[in-house]
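I am attaching a structure below and will ask some questions about it afterwards.
With one protein chain held back, the other chains of the complex are shown just where they sit.
Every chain is named by a letter (A and B) in the order it is written, and numbering of its residues begins at 1.
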Amino acid sequence: MTDSGLPASVAAIRRVQQDPNRLGQRRHGSTEPVEGVGLGTTGPATKRIIVGYGFWIFLLSDIVVFSCFFAAFAVQRGATAGGPTLEQIVDIRRVAFETAALLLSSYTCMLSFAATNARSRLWTQIFLLVTGVLGLVFVLLEVQEFAELAGRGITPQRSGMLTSFFGLVGLHGVHVTIGGMWLATMMAQVQVKGFRREIVHRLICFNLFWHALDIVWIGIFTIVYLMGSNSTGSGA
Amino acid sequence: MFGKLNLSAIPLGQPIPLITSLVVILIVLGVLTLITVKKWWPYLWREWITSVDHKRIGVMYSALGVLMLLRGFADAIMMRTQQAAAINAMGYLPPEHYDQIFTAHGTIMILFGAMPLVLGFMNFLVPLQLGVRDVAFPTFNSVGFWLSASGALLVNVSLFVGEFARTGWLPYPPLSETAYTPGVGVDYYLWAVQISGIGTLIAGINIVTTVLKLRCRGMSYMRMPVFCWTALCACLLIVAAFPVLTATLAMLTLDRYLGFHYFTNTAGGNPMMFVNLVWAWGHPEVYILVLPAFGIFSEIFPTFSGKPLFGYRSMVVATLFICIVSMTVWLHHFFTMGAGAAVNTFFGISSSIIAVGTGVKIYNWIFTMYGGRVRFEVPMLWSMGFIFTFIIGGLTGVLLAVPPADFLTHNSMFLVAHFHNVIIGAVVFAIFAGMDYWFPKAFGFRLHKGWGIAAFWFAFIGFWVTFAPLYVLGLLGMTRRLQHINFPEWRPWLYASVVGVAILILGVISQVVQFVVSIRDREKLRDVTGDPWDGRSLEWATPSPPPFFNFAVMPNVEGEEAYWGIKQRAVETQQLSPEPQYEPIEMPVNSGVGFYTAFFTSVFGFAMIWHIWWLAILAFAAAFAGFVFFAWRDVHEFEVPAEEVARVDRARRAAREALLERLSQQGAMS
Partner (left out) sequence: MSDLNERADHAPGDEPPGEESGHWVRNANLGLAFSIVLTVAAFLLAGSHVIYMPAIPVALLVLAIAQMGVHLVFFLHITTGPDNTNNVLALAFGILVVFLVVAGSIWIMDHLSQNMMPTNQMGQMP
């Protein structure tokens, strides 16, 4: 199968015609990488990549759930049933604080993972703790927002618009809360087990999750709060 | 204390569910007693319940699916006989009961019958065909299966405690809202489907990751078997579409439990939004069912024609095309809801276009047979029955895709006949073809051929005798889900359909007999070589059944149809490839997390249905605590020593030597 004197293309065609299944004399169980079309011909990926990618796919499915709630909000944002409109319930100041808290927590989450890669348990835990505290601030501000609205009689049971508002924002808040519980579990695991392979894999997943929550929040504060506070009413 | 639950939940006044429940409870108790007396619990716990082996999980999924197909079929018998009996008469099923039956029939057949079977096939085959040892997340796989089983359990519990939904298999509001269905029926549906939906999503993520990141050396994308391509695309659709179902059912749950206004018909709710969102899931769902079915046929046609699959690359392109376009057609399920001409036209065109992908596939299968030496084994019979049946079903689908025609046939028996035509023709036929084809691989012995042929012919003829009259009835104006028939001129067609049901019953009996006879005669039907059909893909390189680690040494793939190349070379060189260097293998340990989580999830679901809040909180906390507890384990894998691997593989090689002798004596390979 050598191409002595022949152009490479002719040699390649000869090879395919003579040995279409490319059996050659290659033994099975040989360890040299086999050339083939496309990526991923060098055998199964490492566990780290598999775990990260699988979680990435899960996150995409979670984003689709959020998109349904966004769609419901887009459809129902005018369905106020004689009750309060979106401008009347949006509090931009509080949302600014929530946004700041969540954005900073994403940043500290990244720093904690940098510490993990440097195998520093102390700094990992410190930054994880700060992330958790900032997340808690976010959730508490949101609870405060909901409580104040409820105190004014503004509840999801009042109208379709309020239902989809509380549903979308509340779904995100529930995700942040669950993320906080996961964070606490991870801190405990890091403390007890150190940086074993599975712990690092789970920290990768947690990072992905926390950043994705911030990405969803960008959508929420833009579409629900900032556009909602606009009196034009015509959104996305 | 017990929420809404009290003794009136037990259907003492309704003989059919009451007697069915008693029979089922007796059978379940009998099975449990048998297991206990024979001391099979340790074996079952160790080898099946806590197993994370994809082959075991695949078999359990399939068993669950087959069981639920039987229950769904029982519902179908009741429906067809009721309609035949209720022509200007009472029939034997009152409306509130009949409505539960058609709801349960659809829900069970699609979500608890076909889906688990499809997931079971994908789980069993994909790692074997890719030349690897397990899926990407074996423990998670177990969790996914047991959650699906949990959902199925809840649906069946509704038979003897409470009632099921009466809304049809998609619970349209406002009927499914609390104002019009205050009972627990819709709640049973919601929690059962939500829980099993999570299980399905887990399986989808698992298989996508496996196909994309976990293939043996040399197995590039264009060397994968077509079944793996269809599994990938079906699971991409699962990841894309099931979240929509989760979100939509969650919104309906919020409406029912907390008085929200997503889909109510007051206070700004929008019932049409439910229809829109649920079909945005519902259409990809049917492609999730049908793509693996197409994949199964793409494996069977080449094997039994003795030729490689015609047009591999066009098959891949067609599969990807179907995957993407299936997300752009969902409005054809509600052309009549009033979106107007522009919207209807767009979705009508996209629904017609998607037929092109399937057409390409059908031509490829036919051209695969052309010029080959066709062997009419049972899987091939099912496949050829599929070609005939599915083409007609697809054509009626293209008819329905034209909005003006759909305005006349929407929700008529024509529609009912169409979707049964395509689902049974493709998915059910594929399941039986695949069962016959891969049963020897999974269990080590073939299924009895004679009873398989009988089961096929009864099913094929029975299907057409049952459903062809329904096409006619649809065009005569009969709508679906009727408990009472006011038009005597429909009588001959309704009676003909019941005759078809009788033939189908014979088919089901033949299938069951086939299993019983095969198990009884399993030594005679034993598959000793691992390659009973002269297969072409890597699963046939393993013994039957495969060892738990699948391959002693992971293959090094050099072309399409990896196993066929190995066989050809072995015959040409008159010897097996040299014995490889055996090394220890790491395999995941078993785990009870799936069973444990699903158990408490079932309790949680039941408690939520009946508004027993304290129990719901306890069960949820227990499920979460168990999850954390299992996540705390230190040991994830165990090592299989090289000697053990060598011992198992040498036995395989001995069997292969025998096969090689036989093939050489037969002369040229087919």
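Note that in this section contacts are C-beta pairs under 8 Å (C-beta built on N, C-alpha and C of every residue); 3 or more make two chains touch, one makes a residue touch a chain.
Fair warning: this is a prediction, and the values are worked out from it, not measured in the lab.
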Across B:Met337, B:Val374, B:Ile453 or B:Ala655, the one contacting the chain not displayed is B:Met337
Touch assignment to the omitted chain, from A:Ala114, A:Val143 or A:Ala188, lands on A:Ala114
Per the whole complex, from A:Val75, A:Ile89, A:Leu149 or A:Val190 the residue touching the absent chain is A:Val75
Of A:Thr42, A:Gln125, A:Gln157 or A:Thr177, the residue that touches the missing chain is A:Thr42
Note that subunit A touches the chain not displayed via residues 33, 39-40, 42-46, 48-49, 51-53, 56-57, 60, 63-64, 67-68, 70-71, 74-76, 78-82, 92, 96, 99-100, 103-104, 106-107, 110-111, 113-114, 117-118, 159, 204, 207-208, 211, 214-215, 218-219, 221-223, 226-227, 229-230, 232, 234-236
Hidden partner sits against subunit B at residues 212-213, 236, 240, 244, 266-268, 270, 272-273, 276-277, 280, 324, 327-328, 330-331, 337-340, 342-343
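Please note the rule applied: only the chains that are shown with their structure count from here on.
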Residue set of subunit B touching subunit A in the complex reads 132, 136-137, 201, 204-206, 208-209, 212-223, 239-240, 242-244, 246-248, 251, 254, 258-262, 264, 266-270, 273, 277, 553-561, 564-566, 568-569, 577-578, 580-581, 628, 631-632, 634, 636
Seen from subunit A, its contact residues with subunit B in the complex are 20-24, 26-30, 33-34, 36-45, 49-50, 53-54, 57-58, 60-62, 64-65, 68-69, 71-72, 75-76, 79-81, 156-164, 166-167, 185, 189, 193, 198
